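What follows is a set of notes on a single structure, which appears directly below.
With one protein chain removed, the remaining protein chains of the complex are shown where they sit.
Moving on, here comes chain A:
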Amino acid sequence: MTMTTKGKFGRFGGQFVPETLMTALQELEEAYEHYKQDESFQQELRYYLKEYVGRETPLYFAQRLTKHCGGAKIYLKREDLNHTGAHKINNALGQALLAKKMGKTKIVAETGAGQHGVATATACALLGMECIVFMGAEDVKRQALNVFRMELLGTKVVAVEKGSRTLKDAVNEALRYWVTNVETTHYILGSALGPHPFPVIVRDFQRVIGDETKKQILEKENRLPDAVVACIGGGSNSIGMFYPFIEDREVALYGVEAAGKGFETGKHAAAINAGKTGVLHGAFMYLLQDDNGFVQEAHSISAGLDYPGVGPEHCYLHETGRAKYVMATDDEALAAVKLLCRTEGILPALESAHAVHYATELAKTMDPDQIIVVCLSGRGDKDVHTIYDALGGELA
């Protein structure tokens, strides 16, 4: 366990929310602790994950990518093959089921790239719940097709015209909506962020990624990997992948933050590497901010990594040195998209491409008998337009 005291990972985490939400957080914690132990709830969740989401996802040996890098063997955990195209459905479905058991009739969620919004809209359609999703106006523009997908699924999408008009502003607005409608509504936070117990709930619903990976690599290689690599926005796919490996000290854990246009330009989303701590959206964490404590805008080509903070459990894993937090730029992610398309016929999400980039660099420094697992958290169909704008003219 990395939780050191109630609701805290070392000095990170906590419950920094308005008093109106404190009772709701307590109820959520109690309900979650109950259903976590409840075999029929877990059985129902497993049923949907298998029959509806399509788990387990393959752990695929990327032979041509491995050969291209000329080092360690690279395996891809194919979360991109989940229903709705990313790992986000694991958490959205788990929390929607939990909310239903708690007697809530409405769901509110925020979304950046739209993947969590689509996953939540999907879970709500499946379970017959009302759903409202807040999305930064800038992201609505960048991800117009995902907005339409959510609307097709019966969800109301609200464009947030405030602040930087991206993910953090969508979280602000979702929190305001939740404060106002707390008695009927559950907030499905999309990443391992926010006030306790959200970082724990999201991690527990995402740990299926790491649990499956561990079982699969033991079947295929009869040993654990030397390194595990995953991208970090808020940090949900990465904490889900890392968590089951935390006690396995021989497995190196690498979280890849978005360096945007380059860390030195200041136009990035690398909160841990920037090194300042603060409070936003209910948690004490690493946070991009100026000297006055005002939160700064994050920058990344991938909307899903475009967030100024990072989940508290990652902050703790960084501070204790258990996981290492590295970076990849927009350009490196784009190059990784192209590389994975050409070597493996897989179009990764721009978020996941950050992890792919770092893994290819890492592989080159390792021996052929060593193993890297990359969490391929999502597929890139949603990003084709962005990738086209960035690379369209250059493809030969």
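Following the convention adopted for this analysis, a residue touches a chain if its C-beta (ideal position, glycine included) is under 8 Å from a C-beta of that chain, and two chains touch if they have at least 3 such contacts; residues count from 1.
Just so it is clear, contacts and distances are computed from a predicted model.
Going by its UniProt record, the hidden chain of the complex is named "Tryptophan synthase alpha chain" among "1,2-phenylacetyl-CoA epoxidase subunit A", "Tryptophan synthase alpha chain", "ABC transporter" or "ATP-binding cassette domain-containing protein". From the options A:Lys162, A:Arg223 or A:Lys364, the residue with contact to the chain not on display is A:Lys162.
Across A:Thr180, A:Thr265, A:Thr320 or A:Thr365, the single residue that touches the chain missing here is A:Thr180. Touch with the chain omitted from the figure is made, among A:Leu45, A:Leu193, A:Leu287 or A:Leu347, by A:Leu287.
The chain not displayed touches chain A at residues 14-24, 162-163, 168-169, 172, 175-176, 179-183, 277-282, 287, 289, 291-295.
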